[in-house]
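Below you'll find the structure I mean.
One protein chain is absent from this view; the other protein chains keep their places.
Then we have subunit A:
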Amino acid sequence: MSLIDISGNLLFVAFIAYLVGTFFFGGAIKSSKPDGAAKRADKWGKLAIIITIIGFIAHLSYFITRWIYTGHAPVSNMFEFTTAFGMFIIAAFILIYYMYRLTALGLVALPIALLIIGYAAMFPNDVDPLVPSLQSYWLTIHVITAALGQSVLAISAVAGLLYLLKDTDPNAKTKGRFWLEAVLYFMVLVIGFILATVTFRVIGYEADFTYVDKEGMNQEITYNMPAVFGMNEYVLLTDDVLEPFVETAPVINAQKLTTVFWSFIFGTILYILIRLITRRSILSMLHPLVKKVNLNLLDEIGYRSVLIGFPIFSLGALVFAMIWAQEAWGRFWGWDPKEVWALITWLFYAAYLHLRLSKGWEGNKSAWLACIGFAIILFNLIVVNLVIAGLHSYA
């Protein structure tokens, strides 16, 4: 087995460990009988964190072996960066866990990491060669610190989500209930994306097209899902596959739009199935699980993780990024979309901190802000990388 295979297997081990860990965390915070429940929670909780740490060590070993194999920090394409992001989220969770010993956090942190790794696994995992601008140790330092900062910030969303799961009454018709269910539905959509990708991959679906891009050049593209949307002036080259229903404008990447479409279909079907089988909203399923968590403590953990993450993020995403840009292009700031979105994330968390100076913005509102902050981070990871940056296709 070569190093890269070992590396891949280690990642798989980590994934399984987090999956098992999630159930143990579930067991730890579930309380049925009062007798000895606290003790049992303790035992399950300890096991859960040990399994998580084992998973993290496997994950870290994946990272290091891949680094040795490729010769550069494995953060240079979507697959690599996103798996690393998942790893840092677990690292941040372990850090916060040992500060507050709150098992309930694991119940949200681990599934989020699982979704992120699952999402990453849908991208090609070959080792890509590095273009000249990426060959810099500043890039490594910058990306790793920024991802670490984002991960600690993400823990505030974990605490925020827990806060909201407890604080939102599943039986009262409120705006909060609607939006929280929407967040949970979004998570199901991520599973939908994974299901759709895997399904069509197993079938071995492939459809080749030629199309004309926005510069007027002829290009080829392969769809791995039935093409609902066709690229600009597409010509289908494969026989016996679905002919697109709609042709899109040249600035829209219809292939990605198709992926979004199928993820949406699969995710929504899954969501409806869950609702039909359990006859409850996801919120009302999760709400009883977190009955015992202390809201004040969650609020503080959320605030604390922003406080810990904000300086790391500032250092990684702004300071180191500027040093690198200065060295590579002679300008420390270039208003490129990725940069701008890092700045937006930073401004957002600055706003979060300042809003907390007022009491009215603690608790529920603050928890929502933490969730929005995480949404911005994900936006930067997914939309900016795949959609906006694609428009400029910079090195």
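The working rule: a contact is a pair of C-beta atoms (placed from the backbone, for glycine too) under 8 Å apart; a residue touches a chain by one contact, two chains touch by 3 or more; residues count from 1.
Quick note on the criterion: contacts and distances are computed from a predicted model.
One subunit of the complex is not drawn; among "ABC transporter permease", "Pyrroloquinoline quinone biosynthesis peptide chaperone PqqD", "Protein FixA" or "Cytochrome c biogenesis protein ResB", its UniProt record names it "Cytochrome c biogenesis protein ResB".
Here one chain is not drawn; of A:15, A:341 or A:374, the residue touching it is A:341.
Residues of subunit A in contact with the chain left out of this view: 77-78, 99-100, 123-124, 126-133, 135-136, 138, 166-169, 214, 219-222, 249-251, 294-297, 300, 303-304, 307-308, 310-311, 314-315, 319, 322, 326-332, 335-337, 340-341, 343-344, 347-348, 350-351, 354-355, 357-360, 362-365, 384, 388, 391-393.
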